[in-house]
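Removed from the display is one protein chain of the complex; every other protein chain stays in position.
Right after this comes subunit A.
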C-alpha cells in the first residue's frame, strides 16, 4: 500500500501495462527498411492503436522537413543529356565540347565506339584523354583490349607523356611482350647517362621478369649492363698518356669512326673492342680491358675480333700481320676467317699501312690475275714483274719498265730479260 502511493500503480498493474505495450510494438525489421516518411506514419499508428495512458501525438511531416530531407540525401544523377554522336561531331569540327557528362561506363563505351566509327584519330585521342583521367587503369585496359585501333592510339599518347611503364603494362596486357620490353628499355635512356646502368639493372630485376618470351630482349639488356660495367673502369684507368689521341685518326669509308677515351662510355661493344686493341693490347685475360677477355665474355665471332684487332693495330702503326694469318693446310699461311684480301688492302692503304704488309698479303691471293691487279693498284712493282715473268709476257714487261721510276726494279727487269733461257711468248 505504501508503494502504490509513491508510484501511483501496483506492481501487478505495471506488469500488465508492460505486456500490452510490448504487444503493440511492430516488427523490428519492417521499421528499419522503411524510408523515414513512412516511419512517421507507423509511429502515429502506434499511438492510435494502443489504448494505454501513454499518449503522444505524431504530426504529419511539414514542408520544411521535406526540403531538409532532400538536401540531406539526394540521388546523384549520372544520366547523360548529350548524345555521343553530337559530341563526337563537335570535337571533329573543332567546336568546344564537354565530355564530363559521360559518367557511366556504358556511356563512355558508347562514346569511344562512336569516335572510332568516325575515324578521325584526333577525336579518338580527345576521348582517350578524357578516359585516362576518369577511368582507372584496370577498367580502361579491358576496354582497349577489344578495340585495337584505340589501344594503339593510347600507347602513342602514353609514349608522348613519357609514361613508359604504363605503356609497357598495356602492351603486356595485349600479349605483346616484345614491345613492352622495348618500352621499358627505352625508359632507361630518359634518365640521363649517369643513371643508365642503374635503370637497366632495375628493370632487369623487376619488370622484365614478369614478361614472357623475351629472351632476346633480356639478353640484350644483360649484355648492355655488362658492357657498361667494363667501360667505366677502362675509361678511368687509361695508363698511357695517349698523345696519339690528339692527332686526327685516319679513316676509311669502309670502317666506322674510332672512339676515344672520352666517349668510350656509351659506345658500342665493337668500338670498345677496337679501343682495347689499340691501347690495351697486351693486357692479360683476367683484366677488364683485355681484348681477348672481351671476346670470350661476349662470345664474339672470329670475324668481329680479327677486323677490330687489325684496324686497332694499324691505327697504332703496329704490324697487324700476325693477326691476319693462320696456319693453313700443309703449314702454308692463309688469311684467317676468310677475310677478303681486297678489303684488307683497301683499308690498309687508307690508314697508311706499311708497304711490307702489302708484299706479304698480295702473294696469298689465289689467282695470278687478281695478284697482278692488286699489285698494280698499290704499286708493288716486284710482284707485278714476277707475275709478268711467270706469264712470259715480254712486251708488257717492257711497257711496265718504261712506266715506273724505281731504278732497282728497272735493273731487275733488265737482268731478267738478259737471261736468254726463258722462252718468251712475245
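The rule we apply is simple: contacts are C-beta pairs under 8 Å (C-beta built on N, C-alpha and C of every residue); 3 or more make two chains touch, one makes a residue touch a chain; residues count from 1.
One rule holds in what follows: contacts and distances are computed from a predicted model.
A chain of this complex does not appear here, and its UniProt-recorded name among "Vacuolar protein sorting-associated protein 33B", "Sepiapterin reductase", "G protein subunit beta 1 like" or "ALA-interacting subunit" is "Vacuolar protein sorting-associated protein 33B".
Here the missing chain is touched by one residue of A:87, A:151, A:348 or A:361, and it is A:151.
One of A:169, A:227, A:362 or A:413 touches the chain omitted from the figure, and that residue is A:227. When the full complex is taken into account, the listed residue touching the unshown chain is A:118, out of A:17, A:69, A:118 or A:261. Residue-level contact of subunit A with the missing chain is found at 89, 91-94, 113, 116-122, 125-126, 129, 145-149, 151-153, 155-157, 159-161, 174-176, 178-179, 182, 185-186, 189, 216-217, 220-221, 223-224, 227, 253-256, 266-271, 298, 300-301, 303-304, 307-308, 311, 339-340, 343, 346-347.
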